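The complex appears here minus one protein chain, its other protein chains still in place.
Here the chain labels run A and B in written order, and each chain numbers its own residues starting at 1.
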Amino acid sequence: MSFPWAKEYTPTTPVMKFLDEKLPLPRLVYNAIGAGYPVPRNLSYFWNFGVLAGFFLVLQIITGVVLAMHYAANAQVAFATTEHIMRNVNWGWLMRYAHANGASFFFIVVYLHIFRGLFYSSYKAPREMIWLLGVVIFLLMMATAFMGYVLPWGQMSFWGAKVITGLFGAIPLVGEPIQIWLLGGFAPDNAALNRFFSLHFLLPFVIAGVVILHIWALHIPGSSNPTGVEVKQESDTLPFHPYYTAKDGFGLGIALLFFFAMVFFLPNALGHPDNYIEANPLSTPAHIVPEWYFWPFYAILRAFTVDFLFIPAKLLGVIAMFGSILIWFFLPWLDKSPVRSGHYRPLFRKFFWFGLIPAMIVLFICGGAPAEEPYVMLSQIATAYYFLHFLVILPIVGQVEKPEPLPYSITEAVLGEDKQAVLGENVKPAV
Amino acid sequence: MTKLLSVRLVAILIGLGFALIALYSFVIGAYAAATEEPAGHLPYEKPRDFEFSFEGPFGKWDIQQLQRGFKVYDEVCAACHSLKYVAFRNLEQIGYDEGQVKAFAASKQVPGIDPNTGEATTRPGLPTDYFPSPYPNNVAAAAANNNAIPPDLSLMTKARGDGVNYVASLLAGYQEPSAELLAEHPEAAPGPGLYHNPYFPNLNLAMAPPISIDGQVTYDDGTEATIEQMSIDVAAFLAWTAEPTMIERKQTGWPVLIFVLFATVLAYLSKKQIWAAAKRKKD
Partner (left out) sequence: MAETAATATPETAGETDDGIRRRDFLDIAAVSAAGIGGLAVLYPLVSQMAPSADVLAASTTEVDVSAVEPGQAIKAVFRKQPLFIRRLTAEEIAAANARPVSTLRDPETLADRTKEGREDMLVTMGVCTHLGCVPLGAAEGEVKGEFGGYFCPCHGSHYDTAGRIIKGPAPTNLEVPEYEFTSDTVIRVG
């Protein structure tokens, strides 16, 4: 693990020496996020979002545990206890708004993190396992967020639960029994609310566990970088601490500015007004929408409006929605271009900026819009492109594209053309 | 290598499959859109902007306005609408003293139990009691209101888009449908028991105009109680019931943001210092 020039942890005080012998936790931290972890020196601010995602996970767990001290998962009182938190509990409004907006910010930084991974092909060998674990984290996040949104027991909570569990009803033959089993009844009620609360409390800790695996897997090959050229020598890297701790600290400050601006001044901007109406099984909201972070996938779900051969449209939509994320698992083996970074891939870059990004934006807008024209038609074209991009375009572009010349090393990319003059005797070969 | 190639071949086929089925849906949908008349929406109006004192990052409650709005709620809305998340004691936050709150609470009957027989009865309210509902249950509420249950108002301004302006616009906005509207959308004519209101998404709602004449409520502070004034005041009061902590929230936000900004500037300078050593090589 790591590079031969990685600095070794040397405990200085007797206490730290004792600790290092019995339980080398400081050594672990030193090698994971301290000076003992050499990181490419050219990481851009796009490499901040992993740390930020970790921060928001911790924030969600802390505020979530606090909210659970006051919330009661019972359909009779769930909505009232949520209002109790907002009105009576000391700082309860802050805890709830921080938790609700924290979920949004968690998704924002994770989406930027995924965007970074897609543009710089961070999923490619030798980092396939990091990517696979990342997709697992994302799926767990989606499940957690969905169940969390049900807990306040507002109108959107209730109808969201009904619609999403209804997706499983699309499965042929066993669909309806599965849906009833998931809900523990014929419609969302106490049974569903209680199990969602239980799982919503459990899953974040599972996510935290997979995050540890994700970071562990990261430390085997080390971080990728904007050139996509692997680390060759010591001058290509800088120790994580203090360089990247300082950079991440600054990045965290910027993220918190946005976060607190939302929490204190626009706390409901990302939510839906209907969720301030208590769940009513007899009245459906005019326009059921999930939280914004699900909109692209919701658009894919709704893009399939017509039965195809013997497959009902509803089932097609469900398959496509789950498939749209599951195909990410195969990405490392679909895109076989030897070049990682989009900066050196002219054809890939065109498809990325003029294909994938507009398609995602269209899907995002359509997912939040009512199911009417022109949104349905737009989402159908964007859905088609989405699948073509990952399953057809990426494999073919990888074969036919002629990449631009890569720099010899990260050092050259950062410091200039003449590597001998710059590096001097500082060059140590990597293993 | 051949194995990997076959993975990609399968992927390409699956990708083409998904894309073709999505486009198939598109073609059918496009054909339908081209041949069928689109279902039009009834044209309803966006809420007017009343510029309430508590809006914006520096907003503050207008206590006089909240008290006026409370009076409108108590004398008009409370006949049909509950306010179940608000307790009498909360009224102290809008400038009433303990005695006034106690007296007001005692003037309302809340559900209780007869201590001698155990039968359900009512008793005078205490400050810790919540505003009582005008109906014992939803069935009674529906029966008394032509099957339209009057919603609880505690959270109304948060439960509608641009809620405060919407409530004020709606209350002040009852009018007869215009001739042009009826010519274009004959279905917009109010049915029996419905009332036209351009701010309501369906244009017709079951609530009769609750605030119908100037001076319906007599204000204690001498403000002229026009229909519009009463609508605005009660909307402001409902903004307070929906989020009593709103001003506290905004006032907490400023020191937090200023502190985080300060810490971020420090973090930036520190980061620049640390990175200066690594960047220096460029020279």
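Criterion: contacts are C-beta pairs under 8 Å (C-beta built on N, C-alpha and C of every residue); 3 or more make two chains touch, one makes a residue touch a chain.
Keep in mind that this is a model prediction, so the values were computed, not measured.
Asks: Please provide the labels of all shown chains that the missing chain touches.
Replies: So, spelled out: the chain left out of view touches A, B.
Asks: Just name the one of A:Ile33, A:Val66, A:Leu118 or A:Ala299 that touches the chain not displayed here.
Replies: A:Val66
Asks: Would you mind spotting which of A:Gly64, A:Pro152, A:Gly249 or A:Pro273 touches the chain that isn't drawn?
Replies: Hidden-chain contact among the options goes to A:Gly249.
Asks: Of the listed residues A:Val135, A:Leu238, A:Met262 or A:Val397, which contacts the missing chain in the full complex?
Replies: A:Leu238
Asks: Since one chain has been left out of the picture, which residues of subunit B touch it in the full complex?
Replies: Residues 87, 89, 115, 127-128, 259-260, 262-263, 266-267, 269-270, 273-274, 277-278, 280-281 of subunit B touch the chain absent from view.
Asks: I need the residue numbers on subunit A that touch the omitted chain, in ascending order.
Replies: Contacting residues on subunit A, toward the hidden partner: 7, 35, 62, 66, 69-70, 84, 87-92, 94-95, 238-239, 241-243, 246, 249.
FYI, only the chains that are shown with their structure count from here on.
Asks: When the centre of a chain is set as the mean of its C-alpha atoms, what distance in Å lies between subunit A and subunit B?
Replies: Each chain's C-alpha centroid was found; their separation is 31 Å.
Asks: What residues on subunit B touch subunit A, complex-wise?
Replies: 4, 7-8, 11-12, 14-16, 18-26, 28-30, 33, 38-39, 57, 85, 90, 151-152, 154-155, 158-161, 163, 201, 242-245, 248-250, 252-254, 256-257, 260-261, 263-264, 267-268, 270-271, 274-275, 278, 281-282
Asks: So in the complex, which bits of subunit A are touching subunit B?
Replies: 41, 80, 83, 86-87, 93-94, 97, 238, 242-243, 246-247, 249-250, 252-254, 256-257, 260-261, 263-265, 267-268, 273-274, 276-278, 286, 303-306, 308, 313, 316, 320, 323, 327, 330, 333-334, 336, 372-373, 376-377, 380-381, 383-385, 387-388, 390-392, 395-396, 415-416, 422
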